[in-house]
Each structure stands twice: as structure tokens, then as C-alpha cells.
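Complex shown without one protein chain; remaining protein chains in place.
== chain A ==
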Amino acid sequence: MKRLERKEWMDFDDNNNNNNNNNKSTLPHYNYNYYPYDEKFKETLIIKPLSDGKLLTHFQFSVKLLKKNNKEGSFKHYNYFPRAIGQIVQSYNARELHLTFTQGKWNYEDWGYPIVPSAGTGVELWAWLRKDGKLDKNWKSLTNALAGLFCASLNFIDDTITVQPKLSFKPEGSYNASELFDNAELRSGSLPHENVCTENLTPWIKLLPCKSRSGIASLLNGHKLYDSNFHSMSIHVRPFCEDPECINQQLEILQTVSTVVDPVRVSGKRDWSLSQVFGRQLSNACPLAEESNLEIILPENGDYKINPEANPDNNNIVTRRTPDVSGNNEKIAVYDLKKAQLVNSDLSMTWNEDQFDYDLNHTKPLVFAHRYFTGYGQERGGIKVNIFNKSPNISIPIIYYDVIPWYLKLYLYTLKVQINDQDVNSDTDNPIKELYYQPAVDRFRPNVIEAKIILSPNSLTTLSINFDKVFLKYTEHPPDANRGFDIGSAVISTISLNNLNDLNLTTFRDCLSLNNNNNNNNLEKEEGGIRIGCLHFPIRIYTETLLVSLPTPDFSMPYNVITLTCTVIALFFGSMFNLMTRNFVALSDNNSVNNDSVDNNSVDNNSVKDSVNNNGVNNNIVVEEKIDKIE
């Protein structure tokens, strides 16, 4: 069916593009020259040695689809754009979709900011959905569809997890100003407990035009990828403007995989090669890719050698701005795989040193944060966040976003702000400029804290809040109840210093490089245009996920508890029923029954008691029967 459609499409195109006919015979199915403006595929591998000797490898695949002139049928035909994603985006009316699987924690202090904002451990999904009257239903279906697609537990993102952030997660695509906010709503959810593994990677790779058969995707080796300190895998679908007025929109799907591997662990040195890192060698570019680059971000200092060497004469070493707050220019060695520069050679980097020495004075990013639990016991506790601003003289605005599940009951009145360990009392000193708080409802929705905070220069801002731990029903505990519950990362969105002057940036490398290095990269030049989406606090910093242990009942007890409690209740009910419905009667009265033992005139009380006790129950029954007869 799919093939037939494509054939028809090609025939249609043939009529318009007769000059391309000769290409058809060589590559009948995959020649993008047939549709020069319909879809573009770009692949990039970025390798960056990090300050603590680790190595970041970042795969980035982007497919852009022009929506021009066929708004209705923009998803009728699929060439490079993955059909599975296209159908999901279209049928659930999603305008933007961001899905990230992460394992491990990005170490901001040592590694700087990641190339795409890394997400906190687990799965994070956020999407801007068009308001079409069944938005919440669409969101539910979206999570379920993605769950099926990626073999992940995304379907567990239900009402108790779903959040509508007010300040964070602004659209990242580019829009014309009118359509930015009015017709879409944001939904977000994360599953910090989700484990990411090859079962998620395999469907992810299947979305790529070349799968993992050729191009840089052939380096995606599950065995090596998951043997790393950090890995993150994401899909971002977002619209993209073609022209400054944003009349023609493209849809872009950006797939990334980032891993941080540790060559020092293996050899004690920072040296790495592709075959060592991925266990494979790079053969050639994906034939469908318009652009296929391997980029190495060169360390500023250090005695190192790259083999094969990048050629400065051939525009192979370029300078671009980093996406983080520091805004440093970085030297990058670019290898164009289309030109077959790396065929049959194992790219490697060697350092002229016997052993790696950890650099204690490396530059830290300006803003980073840590979050942890305070308190002890399983009854109550607190959350504390330390947010650092390392800039010596600039106040930096941030947005703090934290979703705390309903089973931690927050007390907002205990929210305390400290700057450099000094309590903040007056309103004017309070760095919190805006605060959105959504209290949790049991079994229905989570707590959400969103705050716009101004971090004063060179400061440590501490937020703390107390909570009660909720006692869950025994069926609400996971099977490994005593492991505890994961609390997802808090997200700190901040702005890069460059953005203060130059507001046309996004976090994404291509968006950045575009504005700064127009002359260096011809292909990126074509994508010029206003990017309103770039304005909003583009850097996201994820804090640690937390593990909280909740009080557990005894899981083996349900029957015992039901029995014991009901016994106590029955004890009361029975006794009261007895007292309410029965009257006191004398076992015998003076003149009716001829029974000496209870005749108070003839015998003294002691003997009465004795005789009753001696005769026991039988005697009582006899007497009662007699009374019955008399009555």
C-alpha cells in the first residue's frame, strides 16, 4: 500500500520534473532529488571531550518536511519523515512533541550544559496540543500510542502525573506571533522510574531513514551505548519557519542520542577512537542524507592530536558559540562524511600525557542546582534545592519548575527562601518574583511549583519546603514497595547571557550556529528566519531525581486486619444489640417458682450464689424454662 502511494507520487512528480528523469533509473525509491523541497535529512555526530576526562557523543538526526500547499494532506506520503510519528502527531493534533528517555544524571558542574537540554532520569514527555475540544483525550491517546511505539510505560502518564506548566516548556519550534499561544495547550508528564534500554532504542532507530545500516547511525551499538555514565535519547517534533513571516512552515523531527562514556575508566587516559567508543567503524554517510557531518568540539587547551587530522584550509575547522550561559566561542573540527573523508579510517584522538589528571579549575557553568530531601523517618520530610549563580556580577533570571507527586503532601506555608544561608524576610529582598502553585489532590493530580526567581550575582539561593508523606493503600504500592518512590527532576529554565542581547537563539545547535556563523556553513544559511520560539529561557537544567520511601503497611495482613477489626466492631455491636434489645429479668421472683436456691427469704445470699455457681449453666436454664412456663 505504502509503496503504491509512493509510486503514484513519483509519477506525479515525474511530470513536473522531467529533467530529473535520468536519476530515477539509478535510485528509484530514495532519490531525494525528486522532491527537492519536500524533505531534507541531516545527520550529525558531535563528539566533545569533557573536562573530567569523559567523552560526550551526541547523535543528531533531523528530517524537515515542508508543509507548503498541502496542509490537508501533508502526511499522506512518507519518505524520510517517520510514518509512525507522523500519524501520531497528525491524529492527536499535536503541534509540538518532545519525548526524552534518559538514564543517569547529567553532571552540569563537570560537563557544562548539554547540547540538547537533557531530561531528568527516566522518561519525559511534553507536547503542545491544538485545542480541538478533545485535547485531554488526545493527550491520553498520545501517551498510549507512544507507549506502544517505544515499548515504554508512557501509558502510565495519567491524570496523577500530567501537568500543565505555566512558565516552563515554552514552544521550541518557530511560529508566527499570532499562532504561538492561542490555539494550543501544553501537557507534560514524566516517569522518573522508567528504565531505558535497547528495547526502546530499537524502535527509535527504526524511525531513521537509513535505520542503522549506514551513516552515523551505524555507530549506534546498544552494547556500548548503555555501557556509559549517561545516555539520553530523544525525539522532538516541532514546526519550523521557512521565511521571516512564517507563512511556509516546515515540520521538523529531531532525533538525538547523547551518551557520556568514560575512556579514563578503561585506560587511565583520555584517548579515544570511534572503534573503541562504539565498537564499530564509520563507513560512509547515509545516502539519503543531504548533509552528514562528524564534528569534534576541540578542547581549548591541552596537547592532543586527532587522526585523521581536520584540514583548516578546507573549512574543516570552524568556530561557533556554545549554547550555554558562558557564550564561549568554540573551535570545531568538521568532517563531511559525504566527501568520504573518513572512509576506512578509525577516527581517534590522542593526548600527549601518561595519565589523565583531573582539572580542578575547569570553568563551571554559571547556573546549576542540586536538590535533596531533608528530614528522617517515614512520616514527614522536606525538599531543599540549592541553586547556584556563579556569575560574578550578573543577576540571572530563572524559572524553577517542580512536580511533586500527590503522595507527598506539601505545605506551602513552610516554603522558605535563603540567599547564601541568610533567611529572606522582606518582600523586596525575596528573589521569587512570581509563584504558581497547584496543590495536589489525592489520587488525582500532583503538586506543581513554578517560580520565577532572580538569582543575585555569585549567590547560592536555597528553597525549602516541608511535606507529609501520605499513607497509601496497599494496592497503590509497587511490588517493590520498600525500594521507595521516584520523584522526578526539578527543572530550572534559564537564559543564556547572549540571549540578553541577541534574542534569536534556541538551544539547538543549528539554531545557534545559524545566527553566528552564516558564512561558515552554507546549508544552514538556507534556514534563515525569525524564531520566536527561541526567546524563552532556552537552557533547561535538570536536578537529581529523588527516591522517597513511604510508610508501608504489612502486605501479608489484609485478611487478618479484616478479621480483627470486624471482630472488634462486632464486639461492640453485639454487646450493644444485646443491651438495647433485651431486658433484665430476675431468674425467679419471690412468690412464683418453688425454688429454694433463689428464694431470698429462706436462704442467705451466699448460699444463693453458691448454688447458682455449683449448678452452673444447667440450673439457669431450668429456672428460665420455668419462668417461661409461668409467663
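Keep in mind that, in the parts below, contacts are C-beta pairs under 8 Å (C-beta built on N, C-alpha and C of every residue); 3 or more make two chains touch, one makes a residue touch a chain; residues count from 1.
Note that in this section contacts and distances are computed from a predicted model.
For the chain of the complex excluded from view, the name given in UniProt is "GPI transamidase subunit PIG-U" [choices: "Queuine tRNA-ribosyltransferase catalytic subunit 1", "Sys1 protein", "ATP synthase subunit 9, mitochondrial" or "GPI transamidase subunit PIG-U"]. Residue in contact with the omitted chain (choice from A:Asp303, A:Asp421, A:Asp480 or A:Asp554): A:Asp554.
Of the listed positions A:Asp158, A:Glu300, A:Glu379 or A:Asp429, the one in contact with the omitted chain in the full complex is A:Glu379. Those residues of chain A that touch the chain absent from the view are 376-380, 406, 409-413, 437-444, 468, 470-475, 551-554, 557-558, 561-562, 564-565, 568-569, 571-573, 575-576, 578-580, 582-590, 598, 600, 605, 608-609, 612, 620, 624.
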